[in-house]
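Excluded from the complex is one protein chain; the other protein chains are retained at their positions.
Chains here go by letter, A, B and C, matching the order in which they are written, and residues are numbered from 1 within each.
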Amino acid sequence: MHDFRLTAEQLEFRDAIRDFVEREVKPAAIDPKRLEPFEKPLMTGFLDQLSQMGLRGLALPEDAGGAGADLLTRCVLLEEIAAGDVDLAMVLGETALLASAAHGAMTEAQRARWVPKFEAEDRFHLALLARDGTAGRAWSYHQAVPEDAETIGEPEVVATRDGKGWTINGLAPFVSNAPVAGLFIVQAKIDGEPGTVTVLLGRDARGLEVDEALPSFGDGGERARWHHGAVASVVLNDCKVGADDVIAADAAHRMFSGMAAQRMLQTAAVNVGVARAAYEAAVDYAKMRWQGGRHIIEHQSIGMKLADVAIQLEAARALTLKAAWITDHPDAVGERHVSDLPWHVVARSFTAQALHRATLESAECFGAMGVMRDMPLQKYVHDTLVLQHSVDCDLAAPLAVAEAVAGYSR
Amino acid sequence: MHDFRLTAEQLEFRDAIRDFVEREVKPAAIDPKRLEPFEKPLMTGFLDQLSQMGLRGLALPEDAGGAGADLLTRCVLLEEIAAGDVDLAMVLGETALLASAAHGAMTEAQRARWVPKFEAEDRFHLALLARDGTAGRAWSYHQAVPEDAETIGEPEVVATRDGKGWTINGLAPFVSNAPVAGLFIVQAKIDGEPGTVTVLLGRDARGLEVDEALPSFGDGGERARWHHGAVASVVLNDCKVGADDVIAADAAHRMFSGMAAQRMLQTAAVNVGVARAAYEAAVDYAKMRWQGGRHIIEHQSIGMKLADVAIQLEAARALTLKAAWITDHPDAVGERHVSDLPWHVVARSFTAQALHRATLESAECFGAMGVMRDMPLQKYVHDTLVLQHSVDCDLAAPLAVAEAVAGYSR
Amino acid sequence: MDFSLNEEQRGWQMEARKFAEEEIRPLSLARDQIADPKATFDWKIIKRGSELGFRTLAVPKEWGGHEADFVTQALVMAELARGDSSVSKTFSQCWKWSHLIAASCTKDQKERFLKPFMADHGFVLGKGGTEANAGSDNRMPPENDPKAGWRLRAERDGDHWVLNGSKMFIANGSVAKLFFVDARTNPDANIREGSTMFMIPRDTPGFRIGKVFNKRGWRFYQNGELIFENARVPHANVVGEVNGGVKARATDKSEFGDIELAANALGICDDAVGMAMHFARNHKRAGKLLIDHQLVQLKLNEMYMLTESLRSFVLRTAWERDRKLPDYGNNVLVMNYSQEVVQRVTRANMDIHGPEGAMMHARVDKLVRDAMIWTHLAGDTVQRVKIVKRLPLTLPT
Partner (left out) sequence: MDFSLNEEQRGWQMEARKFAEEEIRPLSLARDQIADPKATFDWKIIKRGSELGFRTLAVPKEWGGHEADFVTQALVMAELARGDSSVSKTFSQCWKWSHLIAASCTKDQKERFLKPFMADHGFVLGKGGTEANAGSDNRMPPENDPKAGWRLRAERDGDHWVLNGSKMFIANGSVAKLFFVDARTNPDANIREGSTMFMIPRDTPGFRIGKVFNKRGWRFYQNGELIFENARVPHANVVGEVNGGVKARATDKSEFGDIELAANALGICDDAVGMAMHFARNHKRAGKLLIDHQLVQLKLNEMYMLTESLRSFVLRTAWERDRKLPDYGNNVLVMNYSQEVVQRVTRANMDIHGPEGAMMHARVDKLVRDAMIWTHLAGDTVQRVKIVKRLPLTLPT
């Protein structure tokens, strides 16, 4: 039975966040003083307040102190946060995702050790160091991926046996949430053997170093920061891990499976939030700005742009929430309620394309104001462009759909 | 609580139609002998069989012998029929829509007279002669619609008082379902007074003449038929209507309100069905056709096209079903579960654009075969083009969204 | 830099414009609306155009032709296409192969084929490469599959060759008097090294026309099936060398085929632009002329903008080919570009006209259907992929 209502709890939670974002986050986020400079430090005050509202533990089971929210709920809420600030949404989304996945994979003893720490401190986030098995794969549409695939920015972390535990060494150049993480989930290649081992490393582990958050430009100005949330490189230098901080192999496997799909859908929801902010700004402006003898929204050229934006936005939201629900209810595919597709790719690809276009159109309604750095529109455009060209969504990303349809296996 | 499952009844009904369409309708519809000629007579045998399966009375209340299906269910089923043949879907959709609307507006006596006739005969369809109050309006984005608005093809029907009844005269050049209608719902301007009257006219009413179904070309070859379903002109020549066949004014008003929105969403669902047929044909072909040393689906250029088609198709379906559900549950807007938008315009505009593109891309996978008239792809392309350029969906259609957003009233 | 036309170019252009307007356009819709694909062709218009010189435009003066340069050819194709795209294509299909005869045929072959071609207003030319299982494989044979590509078999028998097999979608299929046909003469080699091009007169024994294909657009233009059942062709009809069929075609460096499609598309766009402007200035919606609505203004701007950009690109490329400048791929790029432009412009024309009740303007519909032909013409996607090898590292001016 189809239903597009939210539950009373979802509505209440959504509105509370929407209210907080409108009142607090957005005015600060689009303050010209914040917009103009290249560097935009994470607004940690709001991060903590949102954590207090339950966003970090959103997906944790209730008995672990969380809200037990499914992916759909997370998408609804992340859209709200992203409409205020994209970085806050990305940080909280990643922590919520990892908290739930890790909690499921931990032993009781591990939970007993880490959950209280997580709960005790508002600014205790989670970060993952893992090689994305699919990186670069989409390009090799009709041949097996060779070993020499270029995988830029992937961590190279190696674990060496050390009694019952491990010694971990390596470097991960880009780790989301690293600047605010209290706990790192680290997947390392086992030295001299096939396979990997996954371990838990606290922020204060000896040998673990987190670099400064990534600056706007790197490599002598040849590279620009292209990432939302908080990101830094992490160095592991002879980090010792006892057997009690190792995630069991089967539990680790379960933890990783499905994690990428969930993250992609969370990102799609964040994308919707950013584009919505642009759309709402454009509608407000077009209703107020007077040129050509009338409010500009009454000019067909502007009206058409805004109509297109509204339509793309609703299409993206509808697809994202549907994909999230299906990910929450995988049986619906087998029971033939919905198509059998990699829904996370469908929603993420569509959303990224449609919403960059929509955001640019929103900015166009502002004329020259759209490109001014003291106005939020240029930032929204940039944010959606980053979302469109990122590790999980690039030129080749939709090929994963064709592959699924073709029944072709790389 | 979000849910994207179908009910057991919806699933069963959908699969029964899908099965019938796959086995019977589609092979006949894409038989080269049918595809090649310009004229494609309505496949009345299938029409009757689908009627026997309950499609005509789909939306009638169960106590009137119908299935009591909501708009969402109708959309799900119309997609299935349209995947076989667009004309069958349009005829059945129109009858189902009008049957439900008219039934709601009829008096008990009228029901007692017309429902048994409707039920007795499989090929008893319904047709509407009414001036679309919004025709041509979308063009006048920022000024009131003047009287001289061009409204091509709109009926001009006039009612003159005649005792307690009416005498109706007029001409309607394009009436959907006229060739198969057993009952006409006629909205006429009252002669010499403001306002309209709505009456019921049986096919055998004296003075009512239905022309031949519209041919492929008219006006000496200057005009091409551009319509799905069955359409013909209707002449009313001194048709007498008794008071007992008049629909009460308030009931008529209720009947018409919301009818256009429902029709647009049904049409969007039909559009999804046509594009799905094109997509499925393209996938089958691309998995079979061998060029360049592999199946063509394994070429990135083809794989990318098909991925794009799959994505557009799911976005269109997600939006159409969501819009249909909202139309079934208008309170969801006020309760802020969903945005406050003219959802029928959102879904219809998006669907028309996205699916013509998707269908053309599907055809492109066929190379030269895509344009051959003995193959179905060119027909699918044409069908989606007709759906994109039609009375309820043209260049200016999306402006209705901007208008709603702007709170601007024409 | 000079973009102006010389007198000869302007003369041909005006002649073509007049012929298109007065004679082609009036029959265009009627021919389009004939249901039987075999019956859409009209010899009268072809013969009349031939009398005016449009069939033999590209033949060297030495052989009695007009030896028009590429700029002229592009101009004429566009003008004829403005009257009817598929009639224009029927003429230019003849130019395409008269280029080849001039470039690659022996004097004897020219005597036997070019002379009769010049003498007979009803002599049109065709070319057969495509087969049911060999489309893009002909244009870009996969390296790992030497058997890919056409399979029509030709075997030597004394002074003759015996051909067996069939060709599909062949241009001017049911009307040409002479076909250039690719056949496999060494079945073990790939098509670059194992095939030969033959000239096949229509009355060749064992050769016949099968089906005429029924298309969504370009209905006047005949695409046919060629069937070879022990067809006997004299060795003297081999173009170039045995097993050198692909090379034979490569001797013609003009890459005319690509410019041809772009110039034809330009004519369709010109037609669409004229129709849209005329309609917008003469029809009202909601009390205002269409042209006074911003939506329509923006669409018209788009149509003119794309059409003028295409015209600039077509004429520049034709000039480059006349000059035989180093070929950095503009001929293919302009064809690819014309595919995008012709789709957008014909659809914008439909957007502006809109439906009229349950009817659509028949010519608006026709232009969209003709435009769809471009989606696969000359293997558009394959050409796009192939051209990358010819693209310069940085762009020249």
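Quick note on the criterion: a contact is a pair of C-beta atoms (placed from the backbone, for glycine too) under 8 Å apart; a residue touches a chain by one contact, two chains touch by 3 or more.
Predicted model only: the values in this text are computed from it and were never measured.
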If I consider the whole complex, including the chain that's not displayed, which of B:300, B:327 or B:390 touches that chain?
B:300
Pick out which of A:37, A:61 or A:116 touches the chain that's been left out of the picture.
A:37
Of the residues in subunit C, which ones touch the absent chain?
1-6, 9, 13, 71, 75, 270, 273-274, 277-278, 281, 291, 294, 297-298, 300-301, 304-313, 315-317, 319-320, 323, 329-330, 333-334, 336-337, 381, 384-385, 387-388, 391, 393-395, 397
Contact set of subunit A toward the excluded chain (per top definition):
36-38, 136-141, 143, 145-150, 152-154, 173-174, 214, 216-219, 221-227, 231, 290-294, 301, 360, 363-364, 367-368, 370-374, 378, 381-382, 385-386, 389-391, 394-396, 399
In the whole complex, what residues of subunit B lie against the chain that is missing from view?
299-301, 304
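Going forward, only the chains that are shown with their structure count from here on.
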Which chain has its C-alpha centre closest to the mean of all protein C-alpha atoms shown?
B
Could you grab the centroid distance between subunit A and subunit C? Build each centroid from C-alpha atoms only and quote it in angstrom.
51
Going by the contact rule already set, what residues in subunit A reach two or more other chains?
299-300, 304
In subunit C, the residues touching two or more other chains are 293, 295
